[in-house]
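I'd like to ask you about the structure that follows.
The complex appears here minus one protein chain, its other protein chains still in place.
Up next is subunit A:
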Amino acid sequence: MTVAAGLGYVLISLGPALSLFVSVIAKKPFLILTLLASMLFWLISLIVLSGAWRGFLPLKSASWWPYVILIITSVGFQEATRLIFWKLYKKLEVILDAFAEEKFRSRLSWTDKMQIALAGGLGHGVAHAVFFCLSLLTPSFGPATFFVDRCSHMPLFLVSAIISLGFMIIHTFSMVIAFNAYAEGNKLNQITIPIIHILAAVMTLINLAPGGCAIGVPLLYIIGVVVLRHCWQMVWRKLTEQGNRQRNSSNIHVS
(Lines give C-alpha, C1' and ligand atoms only; values in the text may rest on other atoms or scores of the structure.)
Protein backbone atom coordinates (compact mmCIF):
# COMPACT_ATOMS: atom_id res chain seq x y z
CA MET A 1 0.00 0.00 0.00
CA THR A 2 2.30 2.69 -1.25
CA VAL A 3 5.76 3.65 -0.21
CA ALA A 4 4.57 5.24 3.02
CA ALA A 5 3.03 2.03 4.26
CA GLY A 6 6.05 0.03 3.22
CA LEU A 7 8.35 2.38 5.07
CA GLY A 8 6.03 2.20 8.03
CA TYR A 9 6.33 -1.56 8.19
CA VAL A 10 10.09 -1.31 7.93
CA LEU A 11 10.18 1.14 10.79
CA ILE A 12 7.87 -0.91 12.95
CA SER A 13 10.15 -3.88 12.77
CA LEU A 14 13.46 -2.05 12.77
CA GLY A 15 12.77 1.29 14.43
CA PRO A 16 14.00 0.43 17.94
CA ALA A 17 16.97 -1.35 16.41
CA LEU A 18 17.77 1.76 14.44
CA SER A 19 17.62 3.95 17.51
CA LEU A 20 19.80 1.50 19.43
CA PHE A 21 22.21 1.56 16.54
CA VAL A 22 22.38 5.32 16.30
CA SER A 23 22.67 5.95 20.00
CA VAL A 24 25.02 3.20 21.12
CA ILE A 25 26.64 1.40 18.27
CA ALA A 26 27.31 3.94 15.57
CA LYS A 27 29.78 5.79 17.74
CA LYS A 28 32.15 2.90 18.11
CA PRO A 29 33.39 1.36 14.90
CA PHE A 30 34.25 -1.89 16.61
CA LEU A 31 30.65 -2.36 17.62
CA ILE A 32 29.53 -1.84 14.04
CA LEU A 33 31.94 -4.56 13.00
CA THR A 34 30.58 -6.81 15.75
CA LEU A 35 27.07 -6.16 14.51
CA LEU A 36 27.99 -7.10 10.97
CA ALA A 37 29.85 -10.20 12.11
CA SER A 38 26.92 -11.28 14.22
CA MET A 39 24.52 -10.78 11.33
CA LEU A 40 26.76 -12.87 9.14
CA PHE A 41 26.88 -15.59 11.77
CA TRP A 42 23.12 -15.87 12.01
CA LEU A 43 22.77 -15.77 8.27
CA ILE A 44 25.14 -18.70 7.97
CA SER A 45 23.24 -20.58 10.66
CA LEU A 46 19.99 -19.93 8.78
CA ILE A 47 21.53 -21.17 5.55
CA VAL A 48 22.77 -24.34 7.20
CA LEU A 49 19.36 -24.93 8.73
CA SER A 50 17.60 -24.37 5.45
CA GLY A 51 20.06 -26.67 3.73
CA ALA A 52 19.27 -29.36 6.26
CA TRP A 53 15.55 -28.89 5.88
CA ARG A 54 15.46 -28.41 2.12
CA GLY A 55 14.47 -31.94 1.38
CA PHE A 56 11.42 -31.77 3.60
CA LEU A 57 9.97 -28.57 2.23
CA PRO A 58 7.29 -27.50 1.55
CA LEU A 59 5.72 -28.65 4.77
CA LYS A 60 2.14 -29.71 4.76
CA SER A 61 0.50 -26.77 6.34
CA ALA A 62 -2.45 -28.75 7.62
CA SER A 63 -0.71 -30.46 10.51
CA TRP A 64 1.33 -28.65 13.06
CA TRP A 65 3.79 -31.21 14.30
CA PRO A 66 6.29 -30.81 11.43
CA TYR A 67 6.53 -27.21 12.45
CA VAL A 68 7.27 -28.25 16.03
CA ILE A 69 10.17 -30.37 14.88
CA LEU A 70 11.30 -27.56 12.63
CA ILE A 71 11.26 -25.09 15.44
CA ILE A 72 12.96 -27.32 17.97
CA THR A 73 15.77 -28.23 15.63
CA SER A 74 16.17 -24.64 14.47
CA VAL A 75 16.24 -23.18 17.95
CA GLY A 76 18.60 -25.89 19.16
CA PHE A 77 20.95 -25.18 16.30
CA GLN A 78 20.80 -21.46 16.90
CA GLU A 79 21.58 -21.86 20.56
CA ALA A 80 24.57 -24.00 19.63
CA THR A 81 25.59 -21.19 17.30
CA ARG A 82 25.31 -18.79 20.19
CA LEU A 83 27.78 -20.93 22.14
CA ILE A 84 30.16 -20.92 19.21
CA PHE A 85 29.78 -17.15 18.98
CA TRP A 86 30.66 -16.90 22.65
CA LYS A 87 33.75 -19.06 22.24
CA LEU A 88 34.93 -16.93 19.32
CA TYR A 89 34.30 -13.85 21.37
CA LYS A 90 36.43 -15.21 24.20
CA LYS A 91 39.33 -15.63 21.81
CA LEU A 92 38.80 -12.13 20.50
CA GLU A 93 38.64 -10.79 24.03
CA VAL A 94 42.17 -12.00 24.66
CA ILE A 95 43.41 -10.06 21.65
CA LEU A 96 41.38 -7.01 22.62
CA ASP A 97 42.71 -7.10 26.16
CA ALA A 98 46.26 -7.27 24.90
CA PHE A 99 45.59 -4.35 22.61
CA ALA A 100 44.01 -2.33 25.39
CA GLU A 101 46.90 -3.06 27.73
CA GLU A 102 49.30 -1.81 25.14
CA LYS A 103 47.50 1.39 24.39
CA PHE A 104 45.58 2.35 27.47
CA ARG A 105 47.15 0.25 30.17
CA SER A 106 43.77 -1.09 31.14
CA ARG A 107 41.69 -4.05 30.20
CA LEU A 108 38.29 -4.22 28.65
CA SER A 109 35.82 -2.92 31.13
CA TRP A 110 32.58 -4.68 31.90
CA THR A 111 30.58 -2.04 30.08
CA ASP A 112 32.71 -2.64 27.00
CA LYS A 113 31.94 -6.32 27.14
CA MET A 114 28.28 -5.72 27.59
CA GLN A 115 28.28 -3.31 24.68
CA ILE A 116 29.86 -5.95 22.52
CA ALA A 117 27.20 -8.39 23.71
CA LEU A 118 24.53 -5.84 22.89
CA ALA A 119 25.94 -5.39 19.41
CA GLY A 120 26.02 -9.13 18.94
CA GLY A 121 22.44 -9.50 20.09
CA LEU A 122 21.32 -6.61 17.95
CA GLY A 123 22.96 -8.30 14.99
CA HIS A 124 20.96 -11.41 15.73
CA GLY A 125 17.75 -9.44 16.07
CA VAL A 126 18.32 -7.39 12.96
CA ALA A 127 19.24 -10.49 10.95
CA HIS A 128 16.00 -12.09 12.09
CA ALA A 129 13.99 -9.01 11.19
CA VAL A 130 15.67 -8.64 7.83
CA PHE A 131 15.29 -12.19 6.69
CA PHE A 132 11.92 -13.01 8.16
CA CYS A 133 10.17 -9.73 7.69
CA LEU A 134 11.91 -7.21 5.47
CA SER A 135 12.56 -9.52 2.61
CA LEU A 136 8.85 -10.04 2.25
CA LEU A 137 8.05 -6.37 2.29
CA THR A 138 8.75 -5.60 -1.36
CA PRO A 139 5.12 -5.98 -2.44
CA SER A 140 4.01 -3.66 0.34
CA PHE A 141 5.58 -0.73 -1.46
CA GLY A 142 3.11 -1.23 -4.24
CA PRO A 143 -0.51 -0.31 -4.48
CA ALA A 144 -2.10 -3.28 -2.69
CA THR A 145 -1.81 -5.30 0.49
CA PHE A 146 -2.03 -8.92 1.47
CA PHE A 147 -3.97 -10.80 4.09
CA VAL A 148 -3.45 -14.33 5.31
CA ASP A 149 -6.40 -16.54 6.10
CA ARG A 150 -5.13 -17.53 9.49
CA CYS A 151 -4.76 -14.00 10.67
CA SER A 152 -7.27 -11.95 8.82
CA HIS A 153 -7.37 -9.04 11.24
CA MET A 154 -4.32 -7.30 9.87
CA PRO A 155 -2.25 -7.39 6.74
CA LEU A 156 0.43 -10.03 6.72
CA PHE A 157 3.09 -7.35 6.58
CA LEU A 158 1.89 -5.68 9.74
CA VAL A 159 1.69 -8.91 11.71
CA SER A 160 5.11 -10.06 10.65
CA ALA A 161 6.56 -6.63 11.43
CA ILE A 162 5.13 -6.74 14.93
CA ILE A 163 6.35 -10.27 15.50
CA SER A 164 9.82 -9.46 14.28
CA LEU A 165 9.93 -6.45 16.59
CA GLY A 166 9.15 -8.73 19.50
CA PHE A 167 11.80 -11.18 18.43
CA MET A 168 14.33 -8.43 17.98
CA ILE A 169 13.87 -7.38 21.59
CA ILE A 170 14.14 -10.95 22.76
CA HIS A 171 17.25 -11.73 20.75
CA THR A 172 19.09 -8.53 21.57
CA PHE A 173 18.71 -8.69 25.29
CA SER A 174 18.98 -12.43 25.68
CA MET A 175 22.40 -12.16 24.10
CA VAL A 176 23.41 -9.67 26.79
CA ILE A 177 22.09 -11.98 29.49
CA ALA A 178 23.74 -14.97 27.86
CA PHE A 179 27.16 -13.36 27.61
CA ASN A 180 26.98 -12.29 31.20
CA ALA A 181 25.88 -15.76 32.24
CA TYR A 182 28.71 -17.43 30.35
CA ALA A 183 31.20 -15.00 31.80
CA GLU A 184 30.03 -15.51 35.35
CA GLY A 185 29.28 -19.20 34.99
CA ASN A 186 25.73 -18.61 36.05
CA LYS A 187 24.12 -21.91 35.16
CA LEU A 188 20.60 -20.74 35.78
CA ASN A 189 20.75 -18.00 33.21
CA GLN A 190 22.58 -20.20 30.79
CA ILE A 191 19.68 -22.60 30.76
CA THR A 192 17.05 -19.91 30.86
CA ILE A 193 18.04 -18.29 27.60
CA PRO A 194 17.51 -21.33 25.35
CA ILE A 195 14.28 -22.05 27.18
CA ILE A 196 13.05 -18.55 26.54
CA HIS A 197 14.04 -18.83 22.91
CA ILE A 198 12.15 -22.09 22.47
CA LEU A 199 9.19 -20.70 24.34
CA ALA A 200 9.06 -17.66 22.11
CA ALA A 201 9.36 -19.76 18.99
CA VAL A 202 6.64 -22.10 20.19
CA MET A 203 4.41 -19.12 20.81
CA THR A 204 4.49 -18.42 17.13
CA LEU A 205 3.09 -21.87 16.55
CA ILE A 206 -0.10 -20.59 18.04
CA ASN A 207 -0.28 -18.43 14.94
CA LEU A 208 -0.93 -21.54 12.93
CA ALA A 209 -4.37 -21.86 14.39
CA PRO A 210 -7.02 -19.74 12.71
CA GLY A 211 -7.26 -16.47 14.55
CA GLY A 212 -4.39 -17.59 16.73
CA CYS A 213 -2.25 -14.57 16.11
CA ALA A 214 -4.45 -12.54 18.39
CA ILE A 215 -3.18 -14.70 21.24
CA GLY A 216 0.26 -15.58 20.01
CA VAL A 217 1.56 -12.10 19.44
CA PRO A 218 0.68 -10.67 22.87
CA LEU A 219 2.22 -13.75 24.51
CA LEU A 220 5.36 -13.12 22.52
CA TYR A 221 5.48 -9.60 23.82
CA ILE A 222 5.02 -10.79 27.38
CA ILE A 223 8.11 -12.92 26.91
CA GLY A 224 9.90 -9.92 25.45
CA VAL A 225 9.01 -7.83 28.48
CA VAL A 226 10.25 -10.60 30.78
CA VAL A 227 13.57 -10.71 28.95
CA LEU A 228 13.90 -6.95 29.10
CA ARG A 229 13.21 -6.88 32.80
CA HIS A 230 15.62 -9.68 33.53
CA CYS A 231 18.34 -7.96 31.56
CA TRP A 232 17.68 -4.65 33.27
CA GLN A 233 17.89 -6.23 36.72
CA MET A 234 21.10 -8.00 35.88
CA VAL A 235 22.74 -4.89 34.49
CA TRP A 236 21.61 -2.78 37.40
CA ARG A 237 22.97 -5.30 39.87
CA LYS A 238 26.31 -5.44 38.13
CA LEU A 239 26.60 -1.70 37.88
CA THR A 240 25.91 -1.17 41.56
CA GLU A 241 28.35 -3.96 42.39
CA GLN A 242 31.00 -2.28 40.33
CA GLY A 243 30.24 1.09 41.82
CA ASN A 244 30.62 -0.34 45.32
CA ARG A 245 33.79 -2.11 44.39
CA GLN A 246 35.29 1.03 42.97
CA ARG A 247 34.34 3.00 46.01
CA ASN A 248 35.87 0.37 48.25
CA SER A 249 39.05 0.20 46.27
CA SER A 250 39.39 3.98 46.24
CA ASN A 251 38.85 3.95 49.99
CA ILE A 252 41.63 1.45 50.32
CA HIS A 253 43.89 3.61 48.23
CA VAL A 254 43.14 6.63 50.30
CA SER A 255 43.60 4.93 53.60
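The rule is short, and it goes like this: a contact is a pair of C-beta atoms (placed from the backbone, for glycine too) under 8 Å apart; a residue touches a chain by one contact, two chains touch by 3 or more; residues count from 1.
Operating definition for what follows: contacts and distances are computed from a predicted model.
K.L.:
The chain that is not shown, which UniProt protein name from "Myotubularin related protein 7a", "Serine/threonine-protein phosphatase", "Presenilin" or "Ribosomal RNA-processing protein 42" does it carry?
P.N.:
In UniProt, the chain that is not shown appears as "Presenilin".
K.L.:
Which is it among A:Leu96, A:Ala183 or A:Leu219 that touches the chain not included here?
P.N.:
Considering the complete complex, A:Leu96 is the one touching the chain left out.
K.L.:
Touching the left-out chain: which of A:Thr2, A:Ser50, A:Ser63 or A:Gln233?
P.N.:
A:Ser50
K.L.:
Where the complex has a chain not shown, which of A:Leu11, A:Leu40 or A:Leu239 is the residue touching it?
P.N.:
A:Leu40
K.L.:
Which parts of subunit A face the unshown chain closely enough to count as touching?
P.N.:
Contacting residues on subunit A, toward the hidden partner: 27-33, 36-37, 39-40, 43, 46-47, 49-51, 53-54, 57-59, 61, 67, 70-71, 74-75, 78, 96, 99-100, 103-104, 108-109, 111-112, 115-116, 128, 130-138, 148, 150-151, 156, 159-160, 163-164, 167, 197, 200-201, 204-205, 207-208, 213, 216.
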